[in-house]
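All remarks here apply to the structure that follows.
Shown here: the complex without one of its protein chains, the others still in place.
Going by the order they are written in, the chains are A and B; count residues from 1 in each one.
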Amino acid sequence: MAELSALGSAPPRRRSVRSGQDRLPLGRTSGTGLGLAVLWLSLLVLVPLAAVVSKAAGAGLADFWSAVTTHEALSAIRLTVLAAAAVSLVNAVMGTLIAWVLVRDEFVGKRVLEVLIDLPFALPTIVAGLVLTTLYGPHSPVGVTWYASRPGVLVALLFVTLPFVVRTVEPVLLSLETEAEQAAASLGAGPVRTFVRIVLPAIAPAIASGASLAFGRAMGEYGSVVLISGQLPRTEVASQYIYQQIESGYLPDAAAVATVLLLVSVLVLALLNGLRGWAARRG
Amino acid sequence: MGIQALDITKRFGAFLALDDVTLEVGSGELTALLGPSGGGKSTLLRIIGGLEEADSGRVVIDGVEATGIPAQRRDVGFVFQHYAAFKHLSVYRNVAFGLEIRKRPKAEIQRRVRELLELVHLEQFADRMPAQLSGGQRQRMALARALAVEPKVLLLDEPFGALDAKVRKELRDWLRRLHDEVHVTTVFVTHDQEEALEVADSLVVINHGRIEQVGSPNELYDHPANDFVMGFLGPVTRLGGHLVRPHDIEVLTADSAGAVPASVQRLVRVGYQVRAELRADAAPATAQVAGPGGGQAGAPGAASVGRPAGAEPDAAAADTAVQLTRGQADALELRVGSRVWLRPAQHASVLTAR
Partner (left out) sequence: MLTSSPPRPAPAPAASRTRPARRRTSGSRWSLRLAAVAYVGVLVALPVGLVLWRTIDQGAAVFLDAITGPEAIAAFRLTAIVAASAVVINTVFGVGAALLLARYRFRGRTLLDLAIDLPISVSPIIVGLALVLAFGWTTGWFGPPLQNAGLQVIFATPGMVLATSFVSLPLVVREVLPVLTETGLEQDQAAQSLGANALQRFRRITLPTIKWALAYGVVLSIARTLGEFGAVRVVSGNVGSQTQTVTLLVDERAEQFEPGAYQLSVVLIAVAALCIVLISIIRPNEKK
């Protein structure tokens, strides 16, 4: 959505760009509205998140450090970051490929493919986990058992992040003029060369932003992983680890690992914003 | 009565959009606010309409204090450059909008909307959606919509700015005729001097947040108060130390009192007219005996030629642009390299160059 459209397609057009006249100063009603909006946002999002960071920091640096460097915590964080990175890479390649097929190819059943790509967005994560466990779990009808294994976690993350790159790259690809490609072809460039030299530079920002969206999502994923990971320490992602700590009543430890994850999220968000600016400048 | 905007000042951050501007518009007049974009004319219009609030100053409409009164209670019709059509409403509902808000009886609304659609020649488009209209039709709809509520004044912000040249010209004539019929006090903003000269009863030239000059189109064209107004209303070129309109220069084949010797650098024929670029001799001409006038002023309407030399800074200061009719050019037997003498025509407006 926001990211998808803002990054994917051209930035919103503004018709009149008279300085200072395209936005109004706040009045009494709008001022009150702003106050309420900020209050609600603070109460719901900002203050609770601050409470997490404060809980983590309140225990002192030494405790924070030992909380995030226990064997289990480190293993969970490492698995999460590595899996998220791997998932972003796979998505960058497969997402671009799928977007290409959706835009440049016509075949019977394309509409079905479209719906299937959107399905992971609309499907509850626990249901995603259940369907994957049914196919790749203990009683797999296809004989592939990824239950309680790292590949299982990876598949779950790939499932929930499937649409990100596809849906960011698609509009850019759609708006791309084919003339440049035809010109390249007329100059003797083969299809691979044309793609690498002409198309790829144009869609690279969209791929990057889609991949970083997928990264952020994979970093925080919980629901789809719960069933397939088998709840073993070896296959536990950071969110699961935090949940275990909450359930066991170790709130400071949970807060400490959560703070590390939040930090990564903020970094991803900053990166995303940078990319958005970069894409807007180029577009 | 009409409109009075008194001592208006408006800032956008550090940018001074209007600097203590006072403007009076006579009742029933059609006035153009003319100036370059960013000069403050739109801001002034929006302040009169209540869409923007001045930092200081007052607005009086038809003798009623309007300062601080929100736009919805000012009884002002406003027409925007990009039509501001209500895209989800039909043409009919667009025009009826103000009347519906005022809870007028249905029959009256119907009658009034029909009347207005007839006035703007859109009666057969009543059921269309704005997206199905051309730009010119949309702007006429917007005008009908603004007039439907019988506003005390009509304000138009670059009303033809988004239209192509041909439609623009049509709508311009049409606005003039409409105003002659309806006689509502009207102010319109434009950066197009031709539009302002052709349509308005009176012109207000605004630049850098200040009013440069106010007057009738002819007054301003013939007696510009300064080089900005002169340059903005039509083409200007330099002759000696003076600013003159290119069609106000006489080209003589013999030396004469006050004439500047020059040689033809370039000749361009555009349809019925000939544009000549001439370079004055390096040494300033000394006063000599007067001779008979040769050239006649070109049609003032040909102002659309642009501002060939005068608009450019000193680099081309020595070059003078002259506009002649084809007949004049032929009679003078002008060729590139011809030696001629130049002087301002008899009734030419002449300003001393800065």
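Rule of thumb we're sticking to: a contact is a pair of C-beta atoms (placed from the backbone, for glycine too) under 8 Å apart; a residue touches a chain by one contact, two chains touch by 3 or more.
What you are looking at is a predicted structure, and each value in this text was computed from that prediction instead of being measured.
Participant: Who does the absent chain touch among those shown?
Facilitator: Spelled out, the missing chain touches these shown chains: A, B.
Participant: Decide which residue listed in A:68, A:83, A:102 or A:198 touches the omitted chain of the complex.
Facilitator: A:102
Participant: Of A:191, A:233 or A:274, which sits in contact with the chain we cannot see?
Facilitator: Only one of A:191, A:233 or A:274 touches the chain omitted from view, namely A:191.
Participant: Based on the whole complex, identify which of A:67, A:153 or A:219 touches the chain you can't see.
Facilitator: The single option touching the absent chain is A:219.
Participant: Please output the residues of subunit A touching the missing chain, sorted low to high.
Facilitator: 1-6, 8, 12-16, 20, 22-26, 29-30, 33-34, 36-38, 40-41, 44-49, 51-52, 55, 94, 97-98, 100-107, 109-111, 113-136, 141-142, 155, 158-160, 162-164, 167-168, 170-171, 174, 178, 185, 191, 213, 216-217, 219-223, 226-227, 238-240, 242-243, 246, 251, 254-255, 258, 261-262, 265-266, 268-269, 273
Participant: State which residues belonging to subunit B touch the missing partner chain.
Facilitator: Contact residues on subunit B toward the absent chain are 49-51, 70-78, 80, 82, 84-89, 97-98, 101-102, 142, 145-146, 149.
Here, only the chains that are shown with their structure count from here on.
Participant: Cα centroid separation between subunit A and subunit B, in whole Å?
Facilitator: 54
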